[in-house]
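The complex is shown incomplete by one protein chain, all other protein chains being positioned as in the whole.
Moving on to chain A:
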Amino acid sequence: MIGLVDANNFYVSCERVFQPELNGRPVAVLSNNDGCIIARSEELKALEIPMGLPAYQLTNGQNAASIHLRSSNYELYGDMSARLAQLLRDVCPAVAPYSIDEMFIYLDGMTPTQCHTLGQQLRRRIRRQLGLPVCVGLAPTHTLAKFANHLAKKEPHFEGVCLLAGNDAVTHRWLKATPVGAVWGVGRRLAARLELMGIRTAWALSQADPKQLRKRFSVVLARTAMELAGTPCLSMNALDEPRQRIMTSRSFGQPTGAYADVHNALRRHAQRSAEKLRRQGSLAGAVLLFLHTNRHRRDQPQYFPQTVVTLPTLSDDTRDILDAVRQGLAAIYRPRYRFIKAGVMLLGLVDAEQHQLSLLNPPLRPRHAELMGTVDAINRRLGQDTIRFGMTQAQGAWELRCAHRSARFTTQWGELARAGTHPGAVAHYLAQQSSRS
């Protein structure tokens, strides 16, 4: 069985671990430079405030006083994500992080009942030991596991853990109740075309002829349909969800411990990711990078570091992403380990067009669009990596605006959360501090 462990409203949940005053209240996390909303608490969703809403509309709108704003704090989110991945690795035979807040776990050789019990245990354990609420979806394929996770989130009676056996009546009933547009990887436009063919539900898609789907649409959709029917045919690398995450990772040809090898691989991934970013018209707010040693080689020392570097400003500029990769690798690289895999993930994606419409946002680098457009065009015409980037220059010229940033509770000694020895002690202390300054 494959499990998908997905943290609920991850950025907001990370903030709440150290700021209990945010519990039960509407919370919005803002993109770099406090541009627009990139994460919402359930309470904020209930106020019908959409993702992507520019922050100034929120501060001027109704309910403004009751809404808690936080600037994105990628150091905190990255650290909590690394803890989540490590906790899963301690329990499960294999773990594949899929995004900062979603991890696939592979539970080979376990019965469905055992898997379900493990799912419940994991959920309790993550809540108790990391303070993060998660949901777990379990199924024979990646696509069904994602679907099961969606049900676990949406249907309260699952209590956060949903197991779909694949080809039983329960799975079929849920597939029949789900519109095709809600299936992983089926966008709105694709859903409209499918509906014209009479494929309106996830069930209808799972029953469609994969050969026909491949001919009329794409091999990806054909695979999605087979996965819904319970036949595993997606490898992790094939999973891509535009506009929410961009990940590029690959195993090394040979395990390597050399800094230069690892850096070069990450630079290649960074360039590829930046191209994807520009192709879909998004800007990224932070870069996550990770390294893996070979977990099957129990005789060798194991190390699965990951880190998140916040970009100085929202960007789709390869140079900014390369710079972040260099910083991040310097922080996590250790000699003496033999790495087999390295990857780059872009986080906090927002729509570039929408971002540039706001006058509050600092401009992108002058002539940046022309440069990147030219590079992409040449690489498309003459092949990947025709033009590559050398070492990049220093940081961008603009200071990051983050008026509402919470402390970096887990990565900076000077910013630890405070616990009071009696009620009001922390509030009293903070009031004293602010009157002093």
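Brief remarks on what is shown
To be clear about the criterion, a contact is a pair of C-beta atoms (placed from the backbone, for glycine too) under 8 Å apart; a residue touches a chain by one contact, two chains touch by 3 or more; residues count from 1.
In the analysis below, contacts and distances are computed from a predicted model.
The unshown chain of the complex is recorded in UniProt as "Translesion error-prone DNA polymerase V autoproteolytic subunit", chosen from "Membrane protein", "Translesion error-prone DNA polymerase V autoproteolytic subunit", "Urea ABC transporter permease subunit UrtB" or "CxxC motif-containing protein".
In the complete complex, the hidden chain is touched by one of A:Lys45, A:Arg124 or A:Arg334, namely A:Arg334. Within the full complex, the residue among A:Gln57, A:Gln86 or A:Asn167 touching the omitted chain is A:Gln86. If you put the hidden chain back, the residue from A:Leu47, A:Leu69, A:Ala96 or A:Met110 that touches it is A:Met110. Even with one chain removed from view, chain A keeps its contact list with that chain: residues 18, 20-21, 23, 82-83, 86-87, 89-93, 110, 114, 118, 128-131, 301-305, 307, 331-332, 334, 336, 409-413, 416-429.
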